[in-house]
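With one protein chain held back, the other chains of the complex are shown just where they sit.
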Amino acid sequence: MTINKKTAIAVIGGEQPSSQEAKLAEEVGRKLAKQGAILVCGGLGGVMEAACRGAQSEGGLTIGILPGDSRRAANPYVQIPIVTGIGYARNIVVVKSAQAVIAIGGSYGTLSEISHALQSGIPVIGLNTWSLSRNGQQDNSIILAQNPTEAVDRALNLAAN
Amino acid sequence: MTINKKTAIAVIGGEQPSSQEAKLAEEVGRKLAKQGAILVCGGLGGVMEAACRGAQSEGGLTIGILPGDSRRAANPYVQIPIVTGIGYARNIVVVKSAQAVIAIGGSYGTLSEISHALQSGIPVIGLNTWSLSRNGQQDNSIILAQNPTEAVDRALNLAAN
Amino acid sequence: MTINKKTAIAVIGGEQPSSQEAKLAEEVGRKLAKQGAILVCGGLGGVMEAACRGAQSEGGLTIGILPGDSRRAANPYVQIPIVTGIGYARNIVVVKSAQAVIAIGGSYGTLSEISHALQSGIPVIGLNTWSLSRNGQQDNSIILAQNPTEAVDRALNLAAN
Partner (left out) sequence: MTINKKTAIAVIGGEQPSSQEAKLAEEVGRKLAKQGAILVCGGLGGVMEAACRGAQSEGGLTIGILPGDSRRAANPYVQIPIVTGIGYARNIVVVKSAQAVIAIGGSYGTLSEISHALQSGIPVIGLNTWSLSRNGQQDNSIILAQNPTEAVDRALNLAAN
């Protein structure tokens, strides 16, 4: 297996997903791996773990960018733990290390990752996640996808540009 | 002047505010200073500069937490520049260093600060800023204020708890 | 008291100083305050606390740049806590926020601060602290001082340039 600066896609979402969100995340992980993309995530449980499990089941490579000081905090499907020790400032590193981001559900931590991605010009695809409006005007920067296949296709297309 | 762990309030917002947003920010800065609060901000222009100018005009103390490597990037009304060198990861430091946050207008950087504050349990008061919904449900975590006086009063009340 | 972008000097050193190091730190803090400089430090105990205590006893302003998530971790003589949440990556912020650094004793954390300061071109004055050699060659970048008065004088002179 040659890993030669392959496309990296971040999957972001909460640690306590609904069972539907966990299923979406696992399916996204599986499809990313099938397409040969590297999966980047925050390395912990919930959406992150489900996505890594999906990716690993298809032989994909998974990177977990951890907030704390120990690689042991990574979920069991993270193959490459990056140990930052910088707390939730690691949210920025997760999105900047990817060429597109898929957001699934999520709480304020996920919203911070969406914001940092949009601030950096990194495309964000959303599945059942936040929607934004500013001063009463809808903001359509988060690209809505209907299902994991569409989310992965959009992410890979946008990452290619 | 004794500065003895006074209340610190962050004012966040964009570098290119509308003239109305800049006026709101200056008024917020003025009122915070009158109440004896320390103003924390990101140290650059726009809303940050207007708020610092307002605070300084009333003899208040202003802290600018800068993203780059040089204290010279601070706006002229920052009295204490904190030079982080960590880029937009400094957004987290801005909100964590405050006991409440007032958001005025703003773009994705401001939204990241709002998110990090809410994730950390720090109250956010909004003036003409983002509103959020998640999975189609309105999220009311940002406390809406009608004017600078109300924003400052809410912030100081919430900071006291 | 007008605080108008005054000179900021960082005092760095360990949390478990010898009693002599603590005395040096307190004296350095006192002298910095007498000269009107702002004291920047890591906000915790040991050398940091002794320096803040000295500065406060002379009416100086003290800033504590904390590694964790709570302003309550600051020592009682920190007047302005900066809450970074980025762990020991805050060591960089401590030195970058100063125009010169005084190192007193210290362990590997202090050595990381000395290194980051030298990498950033910020002068370092040492009292009973690390000395360095590279490939068998002495490195004289740390300016040795014999006592607190000399350390403060050197720091303020170098900060002025």
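Order of writing sets the labels: A, B and C. Residues in every chain begin at 1.
Basically, a contact is a pair of C-beta atoms (placed from the backbone, for glycine too) under 8 Å apart; a residue touches a chain by one contact, two chains touch by 3 or more.
These figures come from a predicted structure and were not determined experimentally.
For the full complex, which residue in A:18, A:35, A:120 or A:141 touches the chain that was left out?
Of the candidates A:18, A:35, A:120 or A:141, A:120 is in touch with the missing chain.
Decide which residue listed in A:9, A:47 or A:86 touches the omitted chain of the complex.
Among A:9, A:47 or A:86, only A:86 touches the chain that is not shown.
Which one, C:52, C:92 or C:155, makes contact with the chain that was left out?
Of all options in C:52, C:92 or C:155, contact with the hidden chain holds for C:92.
If the hidden chain were put back, which residues of subunit A would touch it?
Within subunit A, the residues that touch the unshown chain are 1, 3-5, 8, 38, 61, 63, 65, 69, 71, 74, 78-86, 89, 92-93, 96-97, 99, 120.
What is the set of subunit B residues that contact the non-displayed chain in the whole complex?
Touching the chain left out of view, subunit B contributes residues 69, 85-89.
In the whole complex, what residues of subunit C lie against the chain that is missing from view?
Residue positions of subunit C that touch the missing chain: 86-89, 92, 105-109, 111-112, 114-116, 118-120, 128-136, 141.
Keep in mind that, in the parts below, only the chains that are shown with their structure count from here on.
Approximately how many whole Å separate the CA-defined centres of subunit B and subunit C?
A distance of 28 Å separates the two centres.
Please compute the C-alpha centroid of subunit A, do the same for subunit C, then give the distance between them in whole Å.
Spacing between the chain centres: roughly 40 Å.
Find every residue in subunit B that makes contact with two or more other chains and list them.
Only 86, 89, 92, 120 qualify.
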